[in-house]
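Then we have subunit A:
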Amino acid sequence: MNKFSAEDALRPRFTAAHKALALRGFVIAGVALLAAAVGFGFVAGVAQGVGYAAAVGGVVLAGLTGACCLLAAFVIRFAALVGRVLLTLALPIFLGGVVGIVVLAWIPALLYERVDGIKADHPGAAVSVAQFEAALTGNAAAARGPAYLAALALWPLQFQLTRDVLAVVGVVGFVSLVAMFGIWWERKVAGRMQSRLGPMRVGGWHGWAQSLADGLKLLQKEDIFIAGADRALFRLAPYVAFIPAMCLFIALPFSAAWVARDLEVGLIFIFAMLGVGVLGVLLAGWASNNKWSMLGAMREACQMISYEIPLGFALLVPIMTLGTLRLTAIGEAQSGGFHTWLAFANPFTFIAAIVFFVATLASCKRAPFDLPEAESELVAGYLTEYSGFRWALFFFAEYAEMFAVAALASVLFFGAWYSPLPASWGAAWADGPLWQRAVHGVLYSGPIWFVLKGFFFFFVQLWLRWTLPRIRLDQVMYACVQVLLPLTMVALLGNTLWLWLVRPGAWLAVAVNLILTAIGGLTVVAMAAIVLYGYLNRRRLVGTMAVDPLPGG
Partner candidate 1 sequence: MTAQEVAELLIARFGTAVEAAPVEIHPGVRVTPEAWPAVARFLREEPRLSFNMLRCISGLDLHPEPQIELVYDLIAMRAPTAADGLWSNGGELAVRIRVARDGGSVPSVWDVWRAAEWHEREAYDLLGVGFDGHPDLRRILCPDDWVGHPLRKDYEFPKEYQGIPSAAAAAEGEGGCGASG
Partner candidate 2 sequence: MTRGWLYRLPLPALLAASALAADGAAAPAADPGKAVAFYLVAAVTVGSALGCAIATNIVRMAMCLLGTLGGVALLYFLMSATFLGVIQLIVYAGGTLIVIVFGVMLTSRAYGVKLRPRPVEVLAALVVCGALLVGLVAVLLRTDWPAAPAGGAAEGTVAALGGSLLSVYLVPFELASVLLLAVMIGAAYLAQPALPTAGDGAGPEE
């Protein structure tokens, strides 16, 4: 083992020589690639058919990478300037990123419609590029003009594989955005609940880039391995925990058309992913060779065994009521406005909704159930030995899972992507020109509502975490098995009898629906009122006593 002294740690890793070398390297690579791009351009001019396509591809790829290399060289050369520019333009960049992702998600949807249109009138196997071009330009002549390029771009979209790849890219982009926003929002909400401000400085307005900065900081942290730890499993654990958390989003429907892959078994696919994610935690606890993390892992296993049954039963209620596992179908069934949401259908689905939310709290190890990484008892539970990016992966997976579970609750019980206004009112606008469809999306049903509801339940999870203390392990088991389980069994049985005996139009059904809708409506209005009241006299409530600051204070 080489002797690692303090000086080694303090010496900057990248000396001036490194920088000069990197600068030269990037410049040479950039110029070479651009030259290659120009070369491909000439080839494209000459080649035909597939050769032409390959050449164009070459031009695009070589050009892009060359430009990136030159940009990297520029950043290395003028690092200070770039830093300042980034800081001042921080917010526009962030907002641009958000709008960019929305637009990026919107464009494929439009293109798919166009491609399906063209594919419709070419039955049979794959449609060739020439046929695309003909459809685009209207005349059959295969002139290789700009239309050919457009056809080239549309051609791959007809295959399901490319659509899936694009969907996965979209999902990963959305999830990382959600996790980034979630982490920042949690710290702001926690701050406000504790009469302090939360992050205010990093990246400008209200420290929006705090989670970005945390991510970068964690990236360059030293990678610590413990002696005696099982290296392979220690490395594997974060990924076994992270991948299921991402797969959750494949089945989640953002709106009727916007779903990565509308699985026929979407609901239990998500249930399976929640189950598999626990393995990562167990692995981390075991591989850290640390008594505290071992205890944390065992707590997670006990907790998992106790909350999984009530969670499964709570899922059965909507399945039984709507008779399908397909999440988009479940969403469609709740399109009739606020009162048709499944939670207000009958008292038993209301109970199932509450039990579902509590059980998913336990599954994300949040709020009162955060025993596996209980910092006051187990130092940091299964995360004790993790540092740097591996720890960030666990953290990332937790927030992704939190949002996914919150969104699932809104899809199953609280009118997925439908707004409280009945969708039938806006039916006329549904398929009008683009701007009408946009207004319809905002007012009646669209991904906006799905994300809003998701973040509403995400807020409730945050709210619980920063008010409630942690419960003990035996109390978790008692709560899940002795309280939640019988509750869900009652809900299941009750729901069966309700569906069997009570006709949808009967006065009892309508009365119960009205009562439950009133309860739901009142809670939302009450929360809004509390937030408003809190905001209006925040000065008094926060308790800033000293009107005139005390000397030295």
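Selection criteria: all candidates are chains of the complex that A comes from, given by their letters.
As a convention for this text, contacts are C-beta pairs under 8 Å (C-beta built on N, C-alpha and C of every residue); 3 or more make two chains touch, one makes a residue touch a chain; residues count from 1.
Values in this document were obtained by computation on a predicted structure and should not be read as measured data.
Picking from 1 or 2, the partner of subunit A by touch in this complex is candidate 2. Residues 161, 228, 230, 232-233, 236, 240, 263-265, 268-269, 271-276, 278-279, 282-283, 285-287, 289, 294, 297-298, 301, 304-305, 308, 324-325 of subunit A are the ones touching candidate 2 in the complex.
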